[in-house]
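Below: one structure in structure tokens.
One protein chain is absent from this view; the other protein chains keep their places.
The letters A and B name the chains in turn, as written, and every chain counts its residues from 1.
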């Protein structure tokens, strides 16, 4: 097991190197960070030369890549380069926003997985029941809704809720502008109130989308294992229906969803981009949208590398979990 | 013993085992589907005594597996079951999952067809065996594990204690089937149903598995019902044979009777499809056509569209399962008396071997001059001709 982890980590190094090259190419294709600045008003050649010096775009592609990659590995992730926005180091800002987003994504992912598995299993066991039809209908609807609309509607609802709370004399609960910052303080219950108010809506909007996927998938894989020969064997042994469903069918149906959820973590980041835009969180989402809009090459690169490392790590955890659940897979 | 038994005298020497453990009467199973009702099993009756081995033979879709699942009470909820299944005088039809639980795996146990998929891949073989034991015995995990190792040894698995802690994927096909047998006998059941226990295995392993089953029978005096599509494989070990076609029993009798004096043309054709050393140098003679759709059964005898002996009566009324000219030998055939007079019935099917035709109806569609089944006169004339020419 230990050797497997080491080997996987070693394999991910070349993957990361190639990924970094690809990202660099993508970012390069995004365009000239100075294009807009040059159009704003006539610039002197000296100004332009100085600005290009700062972006590094005056050097050939390969040289720029090697230089950036070397700096990146040694911990220097560069800084913003677009005039008017220039000089902010990438690393600190990125890591702060990563922390904010990570909490959001992990919470939503865990809740969506638990809910999705539970609803999927019940739907499969009671196939074609009222519950099954309802769950199927709801997940179809969730599947078909753009995430940002869900978030926007939730936000409007949150504001309504706040107004109503205020009219009853209570405090405003829902926070629709930003993550819990440093300003949160007070007793445990006060902090809980503040944190829940800030987290609840972004989490729900992320859960809604992921839940639809997980519950559909879990239902399908559970139906498959419920009809498997080994479940019939188990029933023929004279064990209870519950034991046949949970110890035999569910135990096997849990294996494939691990792969799905680990492949889906990237979509989680994508979803966070949307939710954070709606709820004004200064997390990874806001970070990347601003970086792309302004064409800040080193911010975009930093973002891509951080998510790449995170997703690779997440996949590794999923593989280990997979091997843990399925004795046919051997990790050595 | 049990002289009232209309379904064939048990083997004389099994009489000492006495009682009938399993008594199935007029069993029918229907599955309503979107496209119509599937009549999977119709009017099936049989009994099984202690120490007795009953062979159930038929093509896939003949209802043999469905009737065994009905005995186990493991048919899907949509199945409509009629008739009666009695185990030690207890009626099983109508019992729900929970009420069947004490009987499953304890009174009646089952060995499934495909050992590759019938064991749960995520638990060790020992765990799965112990689970079967603990389902019916209030014993500690350790005791159940010891029992698991014990039965693994009984079915001939070397190093059973080491093997018990391995996963199914570490077992070979034959070993898995042995493990399945071990699972079926761990609670010392009265009745063992083996659904094609050797189909997925190669020939040498087949013989070992069947030997193991017989040894178990001798040791536990359990009644065994072996379901197979290949009578040749089990011929040496069964006492009685029941031939199924189109969801019902078409012929029933002792194994010698069935092999020597078939009283139903389908059985003749079925045996003709098995390589037989006596027919060396002759071609195998498959039955033309395909088994009937269980949703749209043919009128009259279900075999009549494929039967070389069919007359108008066969296409109008379905015959009853009646005792033939030989005692203890039953057939569901209007023509069994006539069949008895034919000397070498194998030749009934020994014609028309130019290519294998999946669907004879397509031939008549292409050329209406071709009869689907020859007329009786034509067959007899030809048989006569052949006999005179070969002798």
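FYI, contacts are C-beta pairs under 8 Å (C-beta built on N, C-alpha and C of every residue); 3 or more make two chains touch, one makes a residue touch a chain.
Everything that follows uses one rule, which is that contacts and distances are computed from a predicted model.
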{"item": "Undepicted complex member, UniProt protein name, chosen from \"Carbon starvation CstA family protein\", \"YbdD/YjiX family protein\", \"Oligopeptide transport system permease protein OppC\" or \"Integral membrane protein\"", "value": "\"Oligopeptide transport system permease protein OppC\""}
{"item": "Touching the absent chain when the full complex is considered, from A:61, A:140, A:164 or A:324", "value": "A:140"}
{"item": "Residue of A:211, A:269 or A:298 touching the missing chain in the full complex", "value": "A:269"}
{"item": "Touch criterion as defined above, residue of A:19, A:48 or A:204 at the omitted chain", "value": "A:19"}
{"item": "Residues belonging to chain A that touch the chain removed from view", "value": "15, 18-19, 22-23, 26-27, 29-31, 35, 140-141, 143-149, 152-153, 156, 159, 223, 227, 263, 266-267, 269-270, 273-274, 277, 288-289, 292-293, 295, 300, 303-304, 307-308, 311-312"}
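Everything below uses one rule, namely that only the chains that are shown with their structure count from here on.
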{"item": "Geometric centre distance via CA averages, chain B-chain A, whole Å", "value": "56"}
{"item": "For the chain B and chain A complex, residues of the former touching the latter", "value": "72, 74, 97-98, 101-106, 109-110, 112, 114, 117-122, 128, 131-132, 135-136, 167, 169, 180, 183, 187"}
{"item": "Partner chain B, residues of chain A touching it in the complex", "value": "228-241, 248, 251-252, 255, 325-328"}
